[in-house]
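Complex shown without one protein chain; remaining protein chains in place.
Up next is chain A:
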Amino acid sequence: MLPKMMQRLAQPVLDAKPTRRRFLLGAAAAGTGLAVGFHLPGKRAAANSGVAPAAAGQPFAAYLTIGADGKVTILSSQFEMGQGAYNGIATLVAEELGADWNTIEVQGAAGNVKLYGNLAFGGAFQGTGGSTSMASSWERYRLAGAAAREMLVAAAAAEWKVKPEEIRVAKGILSHPSGKSSGFGPFAAKAATLPVPEKVALKAPKDWQFIGKSDLKRFDSARKANGTERYTIDVKLPGMLTAVMIHPPYFGAKVKSFDATAAKAVKGVVDVVSTPRGVAVVAQHMWAALKGRDAVTVTWDESGAEKRGSDAIIASYKDIAGKAPQAVARKDGDTEKAFASAAKVLEATYEFPYLAHAALEPLNAVARMNADGTLEIWGGHQFPDVYQAIAAGIAGTTPDKVHLHVMKSGGSFGRRAVFDADVIAEAVAVAKAIGFKAPVKVQWTRENDMQGGRYRPAYVHKVKAGLDKDGKLIAWADHIVGQSIMKGTMFEKGMVVGGVDPTSVEGANNLPYAIPNQTIGLTTTEVGVPILWWRSVGSTHTSYVGEAFLDEVAAAAGKDPVAFRLSMLEPTSRHAVTLKLAAEKAAWDQPLPAGRFRGVALAESFGTVVAEIAEISVDPRGGVKVERVVAAVDCGTAINPDQVKAQVEGGVGFGLGAIMDEAITLANGQVEQSNYDAYRPLRIDAMPKVEVHIVPSTNPPSGIGEPGVPPIGPAVANAIFKALGKRIHVLPLSKGLSA
């Protein structure tokens, strides 16, 4: 549901209104090919010019260019962090353009919100998140491809003196029944001089060649298998230095003073500087920086430090959860009256820990100030406009002088979508602190990354359900307690309404079930631990509560978990259809072999409905192994079904790791985990077999990067109840099973 809310947010906060005028794309100076772009809202073709991507060092100013060599370069508004956004967008362009897949390249674009604003967020903000990449790109990139095709055809028709409608375009070849044919290259320059069609027709779904099929493989797979894919960590510039950060030992502490005498004696250490976020050791290479770091002594100002432990934080949340909520996110019917009349009332309190994103590539960024006053930054630019503005502020320049090179990142899961630019701000600050005398790469260590905050917030839910004498669920109350992700950020003004941060309650205040009386309450806490969205955001905890507690309710009512859910869903709804598909594929109505147990969960997030059925076994010592997961997903049009499956498979593994064994804990304000030995994401030996079934749909695409995550936790917890008769209210399971 985030995208819908984002629309509300984007306009007032960022104030970049779409204009009706034609949008002119840069200078035509280079004139080597065709470039296509549209103004917002992306409905109508606008203009073109022959601008080449590298023209005069300007930001990319279009959605695609076709070179004289016929090569198609797509400029992606969406950041690639592994989720396959580049492939999805390339598929949309290829479908309409008739391009040869092997000649397509995708590059990240940034720095022009009018071109690259996320349409699912209202268009006034460029960002990748909320599983919106395909929703934002669905029309924009198909229109770009279609317009480019029409212009190429017009150019060829004029040259060949034939009717444009007689020209066919497929696999990068323009051809005419007379036998004339050509690649795109020879007509690219001519096409660029033609007017952009006022209106382009998109293919009817029945004519799709690629969309809805799995034929187009990711073009980065081979590069990723042979080590040639480049990430920010691989950026090497002439004279570049590498910096390692020493961050404060507590959130909220600051540098008071430091002694770098010994560090500066380490071979390869160039400088040791203070920045607003910590001390940086700048060196010729990473190893020298690490050795230098170990030789620095820092004295910290701890006056503003958060020194509570996570146990104390959770204990205070539990206390708050028993009181009336600060705000009400949803109120249907009369919950109090319904509870009073209920034949049976169930209650439970759930505890969720902080979670780290722990992407494999620790955060990093490279900053270089050029002689002409432009500042270049290489990084995982998930919120590019924000980073451009913050970098400009630190460097003392204007955002238009900041050029972002959008690198692919080794995972993110939300971590690189930050309000304060984080490591990007550090790279600029360190470069500035050494007088911009050399390009600087700031490379976090795993310890920096894991102890750097921006966690999935810890939450407590106190939940209550009431059944009538027939076992019908008549009342539901959920009081959510935890920090607000948006409070204190640029999103607060547009998004936090009536004290309710939508990311705290999403998944809880839109339960799909017909429950006549429900109250979803929220109390937002103030804790000095920095937090952030983490793959599937609010639904990481709300869906666990909703679906695990609903399973308790079904058991109390003596009903089958699938049948109980279906009894509260409109039979033709997406939720019911998806749940029924999962149940059918998992043979829910058939008995399991001895020693196997299963649980079900259903969740909607980011416009996509996913049902998952987890099958587990339990070893004699009570160890739980998830053997198999059957998922059904309705994500609207599946642009590439195999990539949809890949995201759900990965989402299951990502979510399962968190539920099983991940937790960030603090002892007296200090994070106790620093590396993968103590913070333990899923490994291959705990990965179940995963089957993904896609509900056929003609709706526009909704999200797929995140929605595979929410149902896995409750599905496994519900299977554990079947196996062990135990309800898991404290996460992770490694803790909850022994609680």
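Remarks
Heads up, the rule we're going with is that a residue touches a chain if its C-beta (ideal position, glycine included) is under 8 Å from a C-beta of that chain, and two chains touch if they have at least 3 such contacts; residues count from 1.
Note that contacts and distances are computed from a predicted model.
Only one chain is not pictured, and the protein name UniProt records for it, out of "ATP synthase subunit a", "ATP-dependent endonuclease", "Amino acid ABC transporter substrate-binding protein" or "Isoquinoline 1-oxidoreductase", is "Isoquinoline 1-oxidoreductase". Screening A:Lys236, A:Lys256 or A:Lys318 against the full complex identifies A:Lys236 as the residue touching the chain left out. Here the missing chain is touched by one residue of A:Ala188, A:Ala327, A:Val652 or A:Val695, and it is A:Val652.
Listed residues A:Lys408, A:Lys432 or A:His575: the one in touch with the omitted chain is A:Lys408. Screening A:Pro177, A:Gly227, A:Pro571 or A:Pro620 against the full complex identifies A:Gly227 as the residue touching the chain left out. Where chain A meets the missing chain, the touching residues are 81-84, 217-218, 220-231, 233-234, 236, 242, 267, 285-287, 358-362, 408-413, 443, 445-446, 642-643, 646, 649-654, 656-657, 675-677, 681-685, 687, 689-690.
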